[in-house]
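Attaching a single structure in structure tokens format; questions to follow.
Just one protein chain is left out here, and the rest sit where they should.
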């Protein structure tokens, strides 16, 4: 995904429909992440969404609902190329996350049985070792405090920041709080620690914030979610239709 | 919907997910139409989409796949407030469409059994007589030719133009072909005939074309589909994220 | 079902869930009918409902949405033991209904491919010839008028009366209109014609009306639908809970 | 729900169908609870059931399968107004339950991302603080023993008793064991402790037991489940149909 | 599919699961056909199965339940590369089948709205003209009798023989009846007429019969269905496991 040195821009899926997933994948995001934590999606739909993302030419990753080995294994068996694990606040939690993602010879204790994904790779054990990205979320004050140690855990490829949860634990409203000292400082710490450890830092942003995040050193930034893109597009269309704005040339059939 | 003299702006659903339906409904369209002809949706999902549209505060209508009484009845029983029927080209087809939508005392032969929708209205037979809109599509050269007679069929509330199909039968590329004489003439005929018959003309458009369509005399115009809104929103976000455009202030959490 | 001379009492399914289907089947109805015309159910769910009914020990039949050979074939292939076909008003419609239900050697032109049901019967062609019941609905004034001729069509096992639709075409409110001359007369005609033709008459009723319908000569009477049983049971429980009624001994766990 | 001083009577959902959910909601229960622990329901269906309950005019709450933050967060994001958490036996388990339900500024560590429910409330963080009910289950001898301490945990709005599980741990058959000293004593303790702590006691009951439970001091009592209401209603109908009982006036259409 | 002069061997899908579809596609069949006539599959699942077949590297075609324009259009919009239409017995039925598959400029009256499939092709109208295969089934004595005329209908790419239905109308048991004069003669006629008309003949067969069918001149032959492959494989495994046969080296994990 970002192994070639480039920065990755991502899309986010909350809608449990393969049509919207395929549309998002074909728009050209470097990765498309199925959010099974906060999106209206769980395992059975995710199997289909992963296939739709691949069919659409993008790289499918999955945010699991929680740091629990059963669901992590299921999502990897379904073909996820990477797993974003929420609320990893301690070294022990980071070790558990890695263990759930990697097989025994490669630093973990993931159970073997790639029922779906083995159809797609001739030597899945090797493929998984080389391609599966383990991405714990750093999204609390506690996690930022433990980050130096967390990043020592072998097998972590990236970390991902949830600005809303981080902000809540910093006493700020949920969202991007650029300009707030505590928020800016946490972001700077995360990037600096990741660069020291050779781990790719990632985060949620808005489309407008993506260039700034890349300048800050982030290498994997999600620009938009399907639900928000839909709402933005529909709001714009309705305003135009009512003569309150201009745009919306694309016709329906 | 448009009985109060106002014009109605609509949204269109192709994605079989209640989350996207609820988002579309809450944007504020006067109606939201579930497209079971060309959308990736069939009956079982539509039952849920109709409820999501109502929960979101909009008026649910359904385009059926074809002029067939079984599916028309199922969609009405599921709670549709109106039915758009494709490819109604003749008086006989218009009569069949009306018959499938209305009960015996009220000009049709719809079978009684409003299993889902009767939960929502104390006297559904009366409600249906007063609220269900029958909207045949006028979308071929043949249909435009027969329109005067079609509009004599009792029980038609509106007609709906599919510009793509109409264009194909006129030898034009699928879409809105404003400026092409054959297209403009057909549109003018449709509006004029509807006004004479006291029937509301409706059509697919783009957001940008809606004001023009209202000026032309249309009273029910669909401005955007979910899939297109999603694609537009995602494309805009990706361009902004890559620094090729500006916008996208709304952040992810 | 009723071939042994007994009368059959049936349950009706509108809810697309196998749990409710299994509950209905285990209550002890002689047959349980999946209503894909007015129930919130279509083909994919029906495959599961049929299995649940058989697992629960009852006989699964299906009301199709319309007299259309594609869906009739699909429901039979899914394992229905009988098909109730709505709105059969003419001899031609009755012939079409029979043709869709029976294979070529046995008086019809049903397409062969019992993909699901052949798992359950070693010689399905013979089983189907001997067990599949073809049951057109007689539910309009026109159908009653044509009944003598309709019953001459070979291959009809029973007819089924929808009192609501019949009432609407007689100018009565939808429902059972016992005491109204036109309604009573139609019912008497239907039973008499069926007895002459050696065909089993069936109908929708209420639980309270079932004994009367059997006395009138009906042999297959549906007593209750899942949705109504649920509503009745829940209403009674709420009244009891609020101290407005007594009952409801059965405890929750 | 019960904040206005009134007692709340509830319905319970085990069937994964929105039609039955909407029927239950419209009957008039003060709340309708989706049981994802013992009902045949999991997350994806629950998103739809919550919407159907709200559409039907009742208050949707959810019993989660277990005291696990991933699924608690998903159910709240899906729009549950309250969460019933099974098998909370210790202070630590109660703290975990509260933490999973409340955001950082309001006494918990729930992850932010109300993807579905934020469509329904302009300021969801405030709405959640004011409306989300946290309801641990007290359903073992151990939990009753720890109840004084458990009720000291800040953020608990009510407790809910499962009489079957409580009975099993008391050496009694599963169910309501009124008259058994151990059972009656446990119930008295629970009500007394709740009243001291200003927390609302709730429980499963039968319809007939609801008035007694309110007299005992319970303020939230579930009277019936969909599956039981269906079975009761169907059994009554069949008995009436066979002439073994009377009733069942409501006719089918 | 077979335009390059090669013969095509196909697989057949009756199971509504994308995992089995992907497995079938990756085995290497030239086409994989979703059977929505006799398989346990309808539209909503087919949208996913088509994507899974393409993801697995094969060519997805669909057999529709009946010669009905609504469902034919839906399957093409979902991305089918070809449509097999059952029971085309007359010229009029063949004309209707072609009309439902082709757009107005290209010999038909298919309604425009390729909601799903247009995501995959930049100029779908041209793609559809060049790639969509229209394949009526010739599977009755009547159809064979009308075949010369049917093949004059412009826009037919192939015909497909259902040996079971053909056999039933010839008074034979359902299946391949090689050696029966009526069956052999019908097959010879079909191939000869197709060769004259420049239309590709296809048929159902068994794996063992495929080479013979190619020798007979068929160019598109289906060798196996998923359900049969599964049953064959499971039967062989059980026999081996019980020591009644040998084989089954492939281990489970």
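In this document, chain identifiers A, B, C, D and E correspond to the written order of the chains, with residue numbering beginning at 1 in each.
One rule holds for everything that comes next: contacts are C-beta pairs under 8 Å (C-beta built on N, C-alpha and C of every residue); 3 or more make two chains touch, one makes a residue touch a chain.
Worth saying up front: this structure is predicted, and the values here are computed from it rather than measured.
S.K.: So which of the visible chains would the left-out chain be touching?
M.R.: A, C, D, E
S.K.: For the chain not shown, which residue from D:90, D:169 or D:216 touches it across the whole complex?
M.R.: From the options D:90, D:169 or D:216, the contact with the absent chain belongs to D:169.
S.K.: Touching the left-out chain: which of E:164, E:186 or E:199?
M.R.: E:164
S.K.: Which residues does chain A use to touch the chain missing from this display?
M.R.: 42-44, 47, 68-71, 73-74, 77-78, 103-105, 109, 111-116, 125
S.K.: Contacts of chain C with the missing chain: which residues?
M.R.: So the residues of chain C touching the unseen chain are 18-19, 22-23, 26, 47-48, 51-52, 54-56, 112-113, 115-116, 119, 253.
S.K.: Pick out the residues on chain D that sit against the missing chain.
M.R.: Touch set of chain D with respect to the missing chain: 14, 16, 35, 37-40, 42, 44-45, 64-66, 68, 71, 86-87, 139-140, 162, 164-165, 168-169, 171, 173-174, 225, 227.
The rule we apply is simple: only the chains that are shown with their structure count from here on.
S.K.: Count how many hops through touching chains it takes, at the least, to reach chain C starting from chain A.
M.R.: The fewest steps needed to get from chain A to chain C is 2.
S.K.: Using the contact definition given at the top, which chains are in touch with both chain B and chain E?
M.R.: Neighbours common to chain B and chain E are A, C.
S.K.: Give the rotation angle, in degrees and rounded to the nearest 5, that superposes the C-alpha atoms of chain B onto those of its identical copy chain C.
M.R.: Going from chain B to chain C via C-alpha fit gives 120 degrees.
S.K.: What is the distance, in whole Å, between the centres of chain C and chain E, each centre taken as the mean of its C-alpha atoms?
M.R.: 34
S.K.: Could you tell me the distance, in whole angstrom, between the mean C-alpha positions of chain A and chain E?
M.R.: The mean C-alpha positions of chain A and chain E differ by 41 Å.
S.K.: Any chance you could list the residues of chain E touching two or more other chains?
M.R.: In chain E, the residues touching two or more other chains are 42, 44, 47, 68, 71, 112-113, 115-116.
S.K.: Report the topology of the inter-chain touch graph, choosing from line, ring, star, complete and other.
M.R.: other
S.K.: By the document's touch rule, what are all the touching chain pairs in this structure?
M.R.: A-B, A-D, A-E, B-C, B-D, B-E, C-D, C-E
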